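All remarks here apply to the structure that follows.
Left out: one protein chain. Kept in place: all the others.
The letters A and B name the chains in turn, as written, and every chain counts its residues from 1.
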Amino acid sequence: MVPPAAPPPTAAPRTASEPSPLEAAQTGVWLAIGTICMSFAALTSAMVVRQGAAPDWRHFQLPHILYANTLVLLTSSGTLEWSRRRIAAVPVGTASLVPGLEGLSGVYLTLALGLLFVTGQVIAWRQLAAQGLFLATAPSSAFFYVFTALHGLHVVGGLAALLYVLRRLRRMAGPVPRVALRAAALYWHFMGALWLYLLVILATRV
Amino acid sequence: MTQTTAHHHAPPRGFLRTHVFSLDHKVIGKQYLDLALVAVCTGMALSWLMRLHLAWPETPIPGLGKLAPTGAAGGVITPEYYLQLMTMHGTIMVFFVLTTAPFAGFGNYFLPIQVGAEDMAFPRINMMSFWVTLVAFLVLIASFFVGDGPALSGWTAYAPLSAVGKDAGPGQGVGQTLWAVSITLFCVAQLLGSLNFITTTLDLRTKGMSLARMPFSTWAWFITSVIGLIAFAVLMPACILLILDRVAGTSFFIPAGLVISDRLQPHAGGSPLLWQHLFWFFGHPEVYIAILPGFGIVSHILPVFARKPLLGPRVMIGCLIAIAFLSYTVWGHHMFLSGMNPFSATLFSVPTLVITIPATIVTLLWIGTIYGAKLRFTTPALFCLGFVSVFVSGGISGFFLAQPSIDTYLHGTYFVVGHFHFVMGVAAMFGIFAATYFWAPKMFGRMMSETLGKWHFWLTFIGVYCVFMPMHYLGLAGNVRRYSAFTDDYLKPMIPLHQFITIAALFTGAAQLIFLFNLVRTRLRGPKAPSNPWEATTLEWSTTSPPPFDNFGGRPPVVHHGPNEYGATGAGGDYVMQASLPSAGPA
Partner (left out) sequence: MGKLFAVVVTIITLVSTAIFASHIWWLPVDISAHGHAIDRQLTETMVTSGVLFVLSQLALAVFAWRYGDRRDGRAVKTFPGGAAPMVVFATLLVGAEILALTFVGSKVWAGIYQSPAGPNALEIDVQAEQFAFYFRYAGADGRFGAVHPERIDEASGNFLGLDPANDTTARDDIVVPTLAVPVNRPILLTMRAKDVNHAFYVPELRIQQDVVPGLVIPLHFTATDTGKHEIVCTQLCGLGHYNMRAYIEVMSQAQFDQWLKERAAEQ
């Protein structure tokens, strides 16, 4: 057997890479989206199985405020996307952003709408409780509370992320905070999409 | 590096920031390893108590009466305390040792270095992951000190036993709730960790480090993180639902009409099988999370000491990916006899058996790598060879259990206990040992004692076979598992074999003291290690031992070679480092 010679020097292969650290935040959020989807998928199948396991489901009407909350959340996605594009249009290297003119106001508005959404969800809970529907009342109400609570917790996390990004943007609108804003926006839009999904399954099953 | 690097952070100042609340992945990795060390000592001590009780159930264990006056009055373990020890043993070992050490520990330390990065993509989230894991561990340990002690439903926590609350008996009050809270926290920490690993692998590889040139250990950590991202995402809501059943009166897992401790339970409509499906959908990928880093570590280390490339590098990676993918399709093989539709059993057994194929291939690739090698029998090499042997033993017993018709007889017996201990308790542990001996020079800047290492290996290798091979014989004789005592007529004749196992277990446990002593002495006074004591190719050996704060002293490496270039002939040596110049011959 011929002994192997020294391996030939490798020219830059087709898959040679450069580090792309600015992509990291976006990658991280996509992964977070994937894992959150998986959690809600598990809960969805738990709901389907539970509904079929016993005849005690007990359907009820979703509080109407949920639909208003949906509009609020979707609007907040719109405002965030608007401000993200405005800020992205500002040339890099601008020392700081003038609040209100370059899109920061959109971020403030998004925050406010996000808070409004969470408040609206809490009101929905109070309305259900007033009807006598609590966590342990029926499997349908149990899943309603679990789904909306977990989604709401993730929304609050998104609000915290937006606050953090806002603080950095106000200090310096360099490439790093813009990347963070893009990632936070992606997460926020996902919160909206996830809510739409939850609304559909709750409306059709609960 | 310009300010564009999202992850760049300044060197820490002060003791707390440097050694406790550190953002440095190397410190965090060592913190995880130290946590795993405490956990494994705890888990092993629990197993000694269990084995002593099984072999000599009436004999008081010295000192235990003082430590556990309720569970072991007079030093004799009660049936419930045995089950509590067993539950904690399994939970601690699976989560805080086998998921923490090979993955969170070594992965955190070496993945960024092996891809040529300065740190993980999200250092603050990385630090948070460790502290959440530590809190999870403390919450779990706290269950020893509450009410009537820890949970006793096993690490699998089947409902309704785990879901109904304190009516179900000792440990099923606060202890079980703490278990569920601990695991929920652990899931959060793991998910954040996976985020970091995957993002770092995708986005922070240095120039020239294509995916194809990544070391096998990096590939294994990367694939393991992907598995974890999906698996832990399912366990977390399952534990939340379990907590709600316990404290909020819901009935996700509890059906109607249960009479426990003479009390009719107020729950109705839930499904015990739902818990099992959710748990095992996580649980099976979890055992691959436990072993895959070991596959990567062995594939990484074996060529170094064989002085030749790993056989079939692309096939190896392909098999790791295939195993990861298949791991999601087999969970029902834990549930053949669970009461689910029996046709599902046949469905699940097919991918379970099919996993044998890539598992066989990787084993043959390791054996084929040794063929024609120039083996250097260092301690890490011995543990790699030992890994192959014990993985064969453990894998083959899986082949029996994968067939439902055979599982009809072997389910719930010691055959299963022997199987999973070989693949997890032994093979995965051997991976951890190999990694420790191999990377200690890099992590601590000091060489471990080879003499002590070899003693540790031989005593452990022989010891584990004496402990776990006999369990297969017990299983074939129908010896049921999770029994705190053997009072059945047909089990009494097995007790001598149990006593043999106990003695072997105590002996093997004692041998681990050699490892502990070696580890501590090395960290304090071991001889200084050069940058590349093993003449290995990958990037961690291109930097100092230990590496500087930012891994490469401000000069990120440029990669021109793959990780597998061993066995070359030339005047200088027989390997080419990844960071060598393109035209470089052997280093």
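Just so it is clear, a contact is a pair of C-beta atoms (placed from the backbone, for glycine too) under 8 Å apart; a residue touches a chain by one contact, two chains touch by 3 or more.
Note that this is a predicted model, so its numbers are computed, not measured.
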From the listed residues B:M128, B:A248, B:I321 or B:L353, report the one that touches the chain absent from this view. B:L353
For the chain not shown, which residue from B:F186, B:Y465 or B:F515 touches it across the whole complex? B:Y465
Among B:G478, B:P533, B:P546 or B:P582, which residue is in contact with the omitted chain in the full complex? B:G478
So which of B:I321, B:V392 or B:V558 would be touching the chain we can't see? B:V392
For the chain not shown, which residue from B:G249, B:G312 or B:P546 touches it across the whole complex? B:G312
The missing chain sits against chain B at residues 78-80, 83, 152-154, 158, 160-161, 164, 168-170, 254-260, 262, 264, 270-273, 306-308, 311-312, 315, 337-339, 342-343, 345-346, 349-350, 353-354, 356-358, 360-361, 363-365, 367-377, 382, 385, 388-389, 392-393, 396, 399-400, 403-406, 408-409, 411-413, 454, 458, 461-462, 465, 469, 472-474, 476-478, 480-490, 494, 497, 566-567, 569, 574
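Here is the rule we use: only the chains that are shown with their structure count from here on.
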Centroid from C-alpha atoms only, then distance chain A to chain B, rounded to Å. What do you get? 32
Provide the residue numbers of chain A that touch chain B in the complex, in ascending order. 1, 3-7, 9-13, 15-25, 27-28, 31-32, 34-36, 38-39, 42-43, 46, 49-50, 53-56, 135-136, 139, 142, 146, 150, 174-176, 179
Chain B contacts chain A in the complex at 3-7, 116-117, 121-122, 191, 194-196, 198-200, 202-213, 229-230, 232-234, 236-238, 240-241, 244, 248-252, 255-256, 268-271, 274, 277-278, 281, 372, 556, 560-562, 565, 567-570, 576, 581-586
